[in-house]
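Report on the structure given below.
A single protein chain has been omitted; all remaining protein chains appear in their positions.
Up next is chain A:
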Amino acid sequence: MPPPLPSALRLSEVICRYGKQLVVDHVALDLAPGEHLAITGTNGSGKSTLLRAVLGLHRAAGGVIEVAGRRARSSAEWARRRSEVAWVPQRQAAGRFPLLVRELLASSRHTGEATRAAQELGVGELLERPLSELSGGQLQRAYLARALGQVAAGAGLLLADEPTAALDFDGQEQVAAVLAGLPVGVVVVTHDRVVAGACDRVAEMAAGRLREAG
């Protein structure tokens, strides 16, 4: 019998602080491969910090974070971690310096799939346009297309931080459908009922603590 696949994401007693302020408080989570989890909660409850800690963009003050059964300690391990995790940030950088949509998609390491996803999401005609000239919704779609390219390149986990915040109703439904069809583990921070409803589980974060909802 083959050994069971490791969790797409496992968090144990994870703590994050900004200075002395505790923003993520002993969070535990186990996400099976291919499982989709929505995290809801009020602003400032620690949702974004938790996702950023998985990528090492915010260093956790304590606890264990494993992606596909692996922890990250050295620079090389963090680089590997970031190649295993697709990422849709909350505040997509419109940039103090120009970056073309084409260049953003190429950073996914699977330009073909990212470009195909961009076509599907309605930003495929904007490849030669700088990100600074996109609307909030277009920027969000371009970043999602990049994340889909990362998944095609082998990322086994997708983290999305409010990926539909700047989208209209049709856009929200489209993104919810795209996320729901992904065969990899997904953790999506959202206030969007459609997106949350399409996930296997919903958890709520309040004052840094994560608990399963409903």
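Note that in this section contacts are C-beta pairs under 8 Å (C-beta built on N, C-alpha and C of every residue); 3 or more make two chains touch, one makes a residue touch a chain; residues count from 1.
In this section, contacts and distances are computed from a predicted model.
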Considering the UniProt annotation of the chain absent from this complex, which name among "Molybdopterin-dependent oxidoreductase", "Xanthine dehydrogenase YagS FAD-binding subunit", "Cation ABC transporter permease" or "Beta-ketoacyl synthase" applies? "Cation ABC transporter permease"
Out of A:Leu5, A:Ala28, A:Val64 or A:Ala79, only one touches the absent chain, namely A:Ala79
One chain isn't shown here. Among A:Ala53, A:Leu134 or A:Ala203, which residue touches it? A:Leu134
Which chain A residues touch the hidden chain? 55-57, 75, 79, 82-83, 85, 87, 89, 93, 95-100, 103-104, 106-109, 129-131, 133-136
